[in-house]
Each structure stands twice: as C-alpha cells, then as structure tokens.
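Here the complex is missing a single protein chain, while all its other protein chains stay put.
Chains: A, B and C, in written order; residue numbering restarts at 1 for each.
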Amino acid sequence: MKYSIFSLAANALTGHKKWTPAWRDAAPKASYDAIIVGGGGHGLATAYYLAKEHGLTNIAVVEKGWIGSGNAGRNTTIIRSNYMLQGNIPFYEWSMKLWEGLEQDLNYNAMVSQRGVMNLYHTDAQRDGYARRGNAMRMNGVDAELLDKEGVRKIAPFLNFDDARFPIQGGIIQRRGGTARHDAVVWGYARAASDRGVDIIQNCEVTGFLREGGAIVGVQTSRGEIRAKKVGLAVAGNTSRLSQMAGLRLPIESHVLQAFVSEAIKPLIPGVITFGAGHFYISQSDKGGLVFGGDLDGYNSYAQRGNLPTVEDVAEGGMALMPMIGRVRLLRHWGGIMDMSQDGSPIIDKTPIDGLYLNAGWCYGGFKATPASGWCFAHQIARDEPHKVAAAYRLDRFATGHLIDEKGQGAQPNLH
Amino acid sequence: MRIPCPFCGERDLHEFTPRGEVTGARPDPSAADAEAQFFTYVYLRDNPAGPNREHWYHGSACRRWLVVDRDTRTHEIIAVAFADPSIGGAA
Amino acid sequence: MAETWQATSAFAGVAAPAHLAGAGLTATVLDNLGLASVQARKGAGVALAAKVQAAYGLDLPQHPQRVAAGEVAFVGTGPGAWMAVSEAGPLGWADRLAADLSGLASVNDQSDGYAALRLEGPAVLDVLAKGVFLDLHDSVFPPGSAAGVVIAHIGAILWRREAQVFEVLVFRSYAASFWQWVEESAAEYGLAVAR
Partner (left out) sequence: MSRLATGGRVDRGAPVRFTFDGKAYTGFKGDTLAAALLANDVTLVGRSFKYHRPRGILTAGPEEPNALVELRTGARREPNTRATTIELYDGLEAASQNHIGSLKFDLMSVNSLFSPLFVGGFYYKTFMWPAALWEKLYEPVIRRAAGLGRAAGVPDPDTYDKAHAFCDVLVIGAGPAGLAAAKAAAKSGARVILAEDDFELGGRLLSERQTIDGAPAADWIRATEAELAACGVRVMLRTQIFGAYDGGVFGAVERVSDHLAAPGPHQPRQRMWKIVAKRTVLCAGAVERQLVFGGNDTPGVMLAGAVRTYLNRYGVAPGKRAAVFTAGDDGWKTAIDLAAAGVTLVAVVDPRTDVPAELVAAAQAAGARVMLGAVVSDARGGQALKRIDVTRADGEMTAFAVDLLAVSGGWNPQVALATHLGGKPTWSDEIHSFLPGKPPPGMSVAGAAAGAFALADCLAYGSLAGTEAAVGLGFKAAPFSTLVACPDTWASAPLWKVKSARTKAFVDQQHDVTDKDVILAAQEGYKSVEHLKRYTTLGMATDQGKTSNLNGHALMAEITGRSMTETGTTMSRPPHLPVAMGVLAGSHRGEHFRPMRKVAGHQWAADNGAVFVDAGQWKRPQWFNAPGETDWLVSVVREVKATRTAVGVCDVSTLGKIDVQGPDAAAFLDRLYINGFAKVAVGKCRYGLMLREDGLAYDDGTAARLAEDHFLVSTTTANAARVMQNMEYARQVLWPELDVQIVSVTEQWSQYAVAGPKSRELLERLFGGAVDVSDAALPYMGVTEGTFAGSPFRLFRLSFSGELAYELAVPARFGDAALKAIMAAGQGLGVTPYGTEALGVMRIEKGHVGGAELNGTTTATDLGLGRMQSKTKDYIGKVLSARPGLTDPERPAFVGFKPVAPGVRLRAGAHFVALGADGVAANDEGYMTSVAYSPTLGCWIGLGLLKRGPARIGERVRAYDPLRGEDIEVEVCAPVFVDPEGARLHG
C-alpha cells in the first residue's frame, strides 16, 4: 500500500484497519539465487538493489534476530561524505546522492535531514589537515567549506569560546551532511525489497555453510538448510564469527562503540558538531533527544555495552565543548559492535572461497554508507566485479600495501 | 572492568591501554616467506566471540605489558600474566 | 666564574604557604627530595637486593611498597623497578646509587622529574577519594603501601607513611594542574599549605 498523506487520511477514516504489513515475514525456501546474511541496513539495501538494479528477485535476507537489531538500530544516525582519501570519497559521495533521493525511491520517510556536519579544529595542524580534506572533497565535486572562528560562532554560538582548554580556531562543514532516522532506513529498505519479491527471514541464525568441492552453496540455519548460488555476508560486528565458519581469517577486530541519548528537549543544536580536541560529537533528533558519542572503549568486545571511562570521557568532551548541556540529563547509553578493519576502511569484495562474498570492516562509518554499500555489494554479487566507486575496497589490499588509512594509525584497529 | 595486575593488584580499566589480540611471536624476518608471515602476524585476527588472549599495557602504574585472557562476550577476566617471561618473583 | 644557579620549586608561584587552623588537609611541598629510578639488570634481582641491604640497610621491596631506613626509602614501582628516595636531598643521590649498584641496576636521577607533596590531616582520605580510584582503607592500603595511580588525568606515584600521612609524586610539568585539583578537592575541609 503506497504511503502518502492521502492514504494516511483515507486510513484514518477507517480507523487504520486497512494497513498491511510493511514487509512479508517470510519462511525460508529450499533455495535462492542469492542469500544475504544479515538483516541490517546493508543487507536489506543489498537485497533491494539486487532486485531493483540487477533484476534478481529470488533473493533471501536471513536475520538471526529482528531486522535492524544490529548496528543499524544502535548508531548515531549521521550521514556525510567528508572523507579525505580517493579510495573513500567517491563511494561516500555516491551514498550521499542515494540518501538525497532515498525516501522517494523507497516511498518511506527516513527523515533524511541535511542540517550540516561541522568538524572543529583547534590547532593550525588540524586546520591544514581539514584544508587537505576539504580540497580533496571539492575536487570530487563534494561540498565543503572551511570556517574560521567567527564562521563557527555564527552556526553554533553556544560553543565554549570563553574559557576553553583547547580554544576553537575554526571548522570545516559539509552542509549536505546531516542525519537520518536509522530504524526507518531499515524498515524502508525491507518494505521496498519485500515488495520486489525478496524474502526477509527473521529469527533465522546462520550456523554454518554448505560446501561443495570447496565452494559455498548455501547456509545451515536455525531453521534448516538453505541453498544458494551465492552467499553474501553483511554482518558487520559479527563478520569474524561467520567467516570463521567458512575457515576465513580476516583483518578485522570487533570493538564496542558506545552511543548516548539525552531526554527530549526543545530544539537546541542545529546540525552535527564534532569536537576536535576531545572525543565528542553530537546532534539532536527530531524527537528532541541529544544524540552523541565519542571514541571506542578500546578493547575487543562482542557485548553491546561499554564501561564508565568512556562514558566519562564523552561527558567531559561534551561539557568542555558546550557547557550549556550540564543540566540536560543522559537518558540511555548502549554499545554497538564495530567491525574494525586494520586500516579503518571497509571491505566489499568476493572472498577466496567461491560463492562467498564479503561486505565488512565498516568501523564506525557503516550507517552513512548504507545505500552505497548495498548498491556496490549488489553489483559485486550480481556482476562478480567491483563497482567503480568501491574499487579500492579489496580484501587483498592489506597484503599488497594498498591501504586506505584516513587516520594514519596503521594496523591497530582500536586506533582508527 | 577491573584487571588484576600481577604487580599492582586489581585496578580499574582506565589505567590500562589495550593493544588487541596476541597474534603469536614476531616472525623470522629472514624466512623465505617472511612477507607473508609478517602479513599474517600484523593483520589477521581470530577475533573470537569468547575467550581471547590480548596484550594490555599498564602504562599509568607499573608500565608492564600484560597478557590478559578475557571473554569478549562477558568481559570476564580469566587470567593475567606478565608478557615478559623473564619477570619472576613479584606478586 | 659564574655564581651557582638558583633552584626553582616545581610549585613556585602556585602553592603559597597558608596557615589555616583546624584545616582538614595540610599540604607540604617537598622541594628537596632526592629521587632516582632504579631498574634491575636482567637476572640481577637477588644480588641487587643484597647490595641494597648492605649499602642502605633495608629490604628491597618486591611489591608496591615503601621500605625505609633512616633518610633513605625504596618504593616499588614495578617488577624490578623502584623509586629510590633520599630525604637528604638530590645532590649526588643518583650518582651514589649508580656507583653502589653499578652493574646490578640502571639508575636515573629523577629529583627534578617529579613534583612532590605530602598530604596529611583528618580529611586526607576524603580528599584522596576524590581523585584516587584505589581502596585506601587501612585493611587494604596500610602505611608502607605504595601505588602508581591516575589523579584527575595526571599520573602519580602515591605512598602512605602513616594513617593520615600520604606522599605523592607527579611529573613536574603537571605541578600547577595537580595543585589546582588539591585546592579544589580540599576546599570543603579547609587547606593549610606548608613548605
């Protein structure tokens, strides 16, 4: 049933009794052309684009819990394409382009809100780094503006310009950046994929792979065997658990990243703001909650929760940057499990194992990548070749040294 | 998280710096396949959901590198030892 | 020939002496401590302990403890690592250690590397509790105990001399920031400053 103000009004008159399920809760069939493991944003987007762009409709998405139960449902909802390296910018900009038309494409309001993403700098070195980044963006046709202190003040007069330990010198802003309602992205892709015939199978955990002569020809699940010509993994956070079943060791560690939301208050913060002298970034949701976060806890973890040192570090950053939030109350904090790769950039590739495809290593950049990740992974699976904007995301780049390291931290995942 | 440092006793998480999974001994640089061995040593991980052997640095106290066995699902600390096998005696 | 250079206190212009009757905390600036890091050479632990016993008449602590004899104390800062403290002052302290322990340990003068304070008084445990994430209860951290800790983001070496007497070392450059924490934390109990 198409969503619009008219259908909404029409249904209101009939007591909303006519609305149908947003997606079919499918049971597994014996076999599919392709199975996507992982009913998060990336997996569902992959299935949607396989159906829409590549005409493959005999597709299943298998999810061990409820769709969106992983990082898709526990991130801080930021979308941006303000990257520095050529391996990344075209990909994230393609994602931004898809965001800009997503709701009309999916006929689902994901509340894509381009209120701007601003990163602050506090030293000349940081300014030069942002200048390099901003110029790289502009040379890729991406919007970026370098701001001086007054430029920042105009946008966010409430920041600490008075007694800061590390005074704000300026910032770089991507005005097209912003936020989107994370759950709605999951539900929108699920609904649109389901409408195109994709089977979305919840509460179906993959417990192993079906092999024939080394190649992977399907999956064993908590709901029985499902065969498929191609199996794609889109289970960021748990990639190693799955790849291990296939006998594959990866350049990935799982780490916990905490996220925070405050009580709902009237509008206080315009867009997304990122502190440059501490671990803190923040935005405000349409519901009114301040949504913020900081750095990884630093230790490997599969528990979706963190510990106090990071909570305090984030609070200190927040208070140092905007002392006006002192009496605003933290409502809830939780953790997501990040697929931290060894150079801080993702992997979209076929694996050395025939029939097995990999979409992983999203670190904490996964949400913003959702549309392009699905688009490019679908391309990789359908055409057996990388999509041009994801051409750098090869699995073998670590062995060859063609790294994509935005932060220059090298092979220590918890530093990216 | 509370980590029982073999020298300092049980201490809070914030005193330690985690380095991640222990990936075995540094390979022999003169080996014929040294590059492949170093690639495995530097980049590849088991990344288990369960007991994991990790290197942690107690930088703000005894400055010792520790080998910590820890469950990545529960954060339970299973065992802690000095990374330097030549350290005896103390605690 | 130039005159002798004047030494400057790590707390110069920061901790001005202030006498306060009934202060909950008294902070004494220790400008004249001789400090030296001592690290045992490989396999020299036993010989080193014997040498320290012979030269300074004390049992080299193998745990985070402070063991003193007269003006000299050794504080265990890590396995095979100590901070050797002389209340006779820094002059020649590290050289004497280096000579005494030659071949058994690596010695470095740290008398200027750290700023030292004695914190004492009825409120000392309440004040320390605000910064030290460590159980300082008598049953757990009795006099003679020592520990490396972090106080208000500043690394510190802390030891307890008596029930209400602690001494703390922080890297010299942090003196002003550390003092600011002491003042702030002790304010509600009253702070007296001595030199």
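The criterion applied here is as follows: contacts are C-beta pairs under 8 Å (C-beta built on N, C-alpha and C of every residue); 3 or more make two chains touch, one makes a residue touch a chain.
Fair warning: this is a prediction, and the values are worked out from it, not measured in the lab.
Note that the absent chain touches A, B, C when the full complex is taken as a whole. When you scan A:96, A:136 or A:168 for touch with the missing chain, the hit is A:136.
The chain omitted from view is touched by exactly one of A:315, A:360 or A:382, namely A:315. Contact residues of chain A toward the unshown chain are 3-5, 7-9, 12-13, 15-17, 19-23, 25, 65-66, 68-69, 73, 86, 89-90, 100-101, 103-104, 107-115, 122-123, 125, 127-136, 138-141, 144-146, 158, 160, 162-166, 181, 183-184, 187-188, 202, 262-268, 277-278, 284, 286-288, 303, 305, 307-308, 311-312, 315-320, 323-334, 397, 399-403, 405, 407-411.
Where chain C meets the omitted chain, the residues involved are 1-10, 12-13, 31, 37, 39-43, 90, 105-106, 108-114, 129-130, 132-135, 137, 140, 152-154, 171-178, 180-181, 184, 187-188. Within the complete assembly, residues 1-3, 10, 12-13, 17, 19, 26-27, 29-30, 34-35, 38-39, 41-42, 55, 57, 59, 63-65, 74-77, 82-86 of chain B touch the chain that is not shown.
Criterion: only the chains that are shown with their structure count from here on.
Taken together, the touching pairs link the chains end to end in a line with two free ends. Seen from the Cα centre of chain A, the chain whose own Cα centre is farthest off is C. Averaged C-alpha coordinates give centres for chain A and chain B that are 30 Å from one another.
Spacing of chain A relative to chain C, judged by their CA centroids, is 49 angstrom. Averaging Cα coordinates per chain places chain B and chain C 30 Å apart. The set of chain A residues touching two or more other chains is empty.
Contact residues on chain B toward chain C in their complex (touch as defined above): 7-9, 11-12, 14-15, 60-64, 82, 86-91. Every residue of chain B that touches chain A in the complex is listed here, in rising order: 1, 12-14, 17-21, 36, 39-40, 42-49, 52, 54, 70, 72-75. Put simply, chain A touches chain B in their complex at residues 238, 240-241, 244, 249-254, 298-303, 307-309, 342, 398-399, 411-414.
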